[in-house]
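Shown next, in structure tokens, is the structure this report addresses.
With one protein chain withheld, the remaining protein chains of the complex are depicted in position.
For chain A:
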């Protein structure tokens, strides 16, 4: 017993130390050395020297889809991947105790980011699982009609922030449960589950520079919110989510949350500046560009622009050395334009012309300038190839034409 608490104290004493940008990687259209030497377990004298090969990779401007791992997060995780590999639920030896200590420390880090109690955080495999657990709660409905309201905190396609505090107030006064999917918001804008009267919240690891395959769900204890477990088994995580908690992944999630808490204000200021730079430059050089989403209640790092008379996918193909997205990755397999844009009333042809620019913690000014320059150049080029642009230049009103349906 004494030994376990000692382990816990030792784990808590090793905090994640985010040094002043010393470990921030260099970004941009950079060369990367690729080592094609054959893999061997033991370094041998006869092994050939690595054949360095230059590999150009595109700039990354798609942070809403996923984010790179923050090097500080990786540093926090590696010991638990290599050395401290115990099952956190093993109660009888040091390996288990140290893993459990790390897991609880991570739980505290996640909780403090959203103003919750650590006992209200359950680790899951990601925000999708968290959403499913929260929505399944509908099944054990208490109210006769509405039992749960579920709203996204920050939309992943257009970056619009929903008025969560107001919705929370309304739900709590009507005694209706309030769930929010905060995957794109956690660590980016200040959140407090008590101020906002949130009962359930979904958190995703890989949207905040943490590892993939891990997330968390916040479940309020006072007043108690009852949820039904999605997967049953050994009763881990208070019986709400059975399955061994993956220590390295949750350590990564915890570290990502702590870094986010410390850097939120700085990141927000920097990203706002870059976002302003991007939109101003583009709007100044190109006519007929529409920004989708409310400009006031908007998270700056997610910019969705519609370039009239140019189709989105052709622009993505043209901007081949920048990783971008057109609308939602979820609908990329279908030919439908984004349902989000349709819901906010965007004209269908503008919905087909939308591009989402994602600016994140590691985006540099050079990357933004490069992207803007290429974007302007290719939009002009594609407009020259566009019959719609030609008609508009000739003064024809596109809405008056009877188009063939196909």
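As a working rule, a contact is a pair of C-beta atoms (placed from the backbone, for glycine too) under 8 Å apart; a residue touches a chain by one contact, two chains touch by 3 or more; residues count from 1.
Assume contacts and distances are computed from a predicted model.
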Omitted chain (choose from "Proteasome subunit alpha type", "Iron-sulfur cluster assembly enzyme ISCU", "Myotubularin-related protein 9-like isoform X1" or "5-demethoxyubiquinone hydroxylase, mitochondrial") - UniProt protein name: "Iron-sulfur cluster assembly enzyme ISCU"
Touch residues of chain A, complete complex, unshown partner: 34-37, 39-40, 43, 50, 53-58, 78-79, 82-83, 309-311, 313-314, 316-318, 320-321, 333, 335, 337, 348-349, 352, 384-390, 398, 401, 403-406
